[in-house]
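Note that this is a trimmed complex: some chains were dropped, and none of the rest were shifted.
Chain lettering (A and B) follows the sequence in which the chains are written, and residue indices restart at 1 in each chain.
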C-alpha cells in the first residue's frame, strides 16, 4: 500500500465532487438543446446515468475495471461490493482507496451521461436503463481496465508499435468510447420524428450555458484530478485544460463566422471540443501545445457536426462530433506533442514516432470495440424491450409520456 | 375585411408560413396555444393505467385579409398544415368591422363583415 498524502487527498476530495457535478453539467447542456416537452426527460437521463452507474460501480464495475486482471481482458472479482477497499491507499496511489474508487466512479457515470445524446427526445425509459447497465458493464468497464486498470490492451499495442499508449484523463476511455457508441445507438434508434423535415431548435440557450459552465469548471477536477496529486503535474493539467477550452471556443467561433454568425452555442461547443481533446494529453503536453490541440479540436468537431447534419444522421446532441471526434483527435495529438519534461514521454515532435503509432492503434481498437459491442447491445435491447417510445408518445413528449411531468408552467 | 384564425401543429408552422408567403400573404400574427379537438386528447397506456394528455401545444396564426382573398388564405393553410393525422387543426373565419394601420393612421379595410359592404370606407 502507498502512503497517504494529505494534500493529494484534499485535492481529490474536491476534484471528485467537481466530476460528479459534471454529470449535471451534461444534463443541463443537453437539456437546453432539446424542445421544452423533453427537457425533464433529458435531464433525467443524465441523473439516471449518475445513479445507476454509481450503484453498478460499487457492486461490480470498480472490480471489473481495476481489480487484478482476468487474462488482460477485464478485472477480476476481487473488489466486488468494494471488498477490500478501505481508508488506506491502494498500491501505487497516495489517496484513500475509497476516494480512488469514488473518483473513478464519477468518470464512469459521466461517460454514460454523454452517451444519452442519441436517446434525446425519444428514449424509452426501461430500454435506456437496460442499455445503460449493459453498456457500462460491457464497454466502459473493460475499456477502463485496458487503459488504466493494467489490462492487456496496452501490452498488445506495445507489441505492435513499440510504445505504450497513454491516456491521461480519459480521452479514449471516456470520450472516444461514449462518442462512437453514440453513433452506434443513433443508427439503431433512428432519427426523431420530424428530424428530416425541419430543424429542431434548442429551447433554452441559457440552460445549455449553465451546463457548459459546470462542465468547464468540473473538467479541472477531471483532468487536474487525474494527476492524483496536488503537484506541478496537476497544475500543468489545469492550465492546459483551460487553454485548450479557450482555443476550441475561439476556433469554432471563427469557423462558424466564416459561414454566418458565430453563435454562443458554437462557442461553448468548441470549448467542450477543446476540453475533450486535451483530456488524454493534459499530463503530457505544455501550454502552447494545448492552444494548438484545442484549436484543432474546435475545427474538427465543427466539421464533424456539419458532416453528420449533411448525412441526415440524427446523433442528436453531438456526442459523436464533439466527444468522439475530439477524443480521438486529442489522443492522436498526444502522440505528436508529448514532451518528456512534462509527462516523461516524448512524442513525435521530440523524435518518437512510435508513440504516435501506439496512440493511433489504441484509438482504432477502442473505436472498433465500442462501435461493435454497442451496436450489439442496442439491437438486443431494442428487440427485447425497445429503445424508443411510440410515435404518439414521442409526439406528446417524453416528459409527459415517460415521467408524467411538465417541465415548465 | 375578415380575420382568419388557424390552429395548427407547431411543427407545421414553418410550412404554413412559407405557403402564405408564396401567395403573397406576408402579414400575420402568431402565438403559442394549447388545445384539443373532439378526440379530447391523446391517450397513453401505462402499466394498466391510461393517462390522457389533453392539451397539446399548437400554434395559432391570425391573418387579417380582404374578403375576396379569404379563400386563398384558407386553402394555403389547409394544404401546408395537413398531415392526415388527428390533431391537424382547424381554421375559422371571423368578420372584421374596421381596420387601421397605426403607422399611417389610416383606415385600411374596404368593406365591412361578410363581404357585404359595410360601415367602413376605404382608407388608403
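Please note the rule applied: a contact is a pair of C-beta atoms (placed from the backbone, for glycine too) under 8 Å apart; a residue touches a chain by one contact, two chains touch by 3 or more.
Every value quoted in this text rests on a predicted model; they were computed, and no experiment measured them.
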Total copies by chain kind, whole structure file, are A x3, B x3
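The rule is short, and it goes like this: only the chains that are shown with their structure count from here on.
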Rounded Å distance between chain A and chain B, as computed from the means of their C-alpha atoms | 47
The chain B residues in contact with chain A across the complex are 11, 14-15, 42, 44, 51, 53, 56-57
Touching chain B in the complex, chain A uses residues 37, 194, 197-198, 392-393, 395-396, 400-401, 404
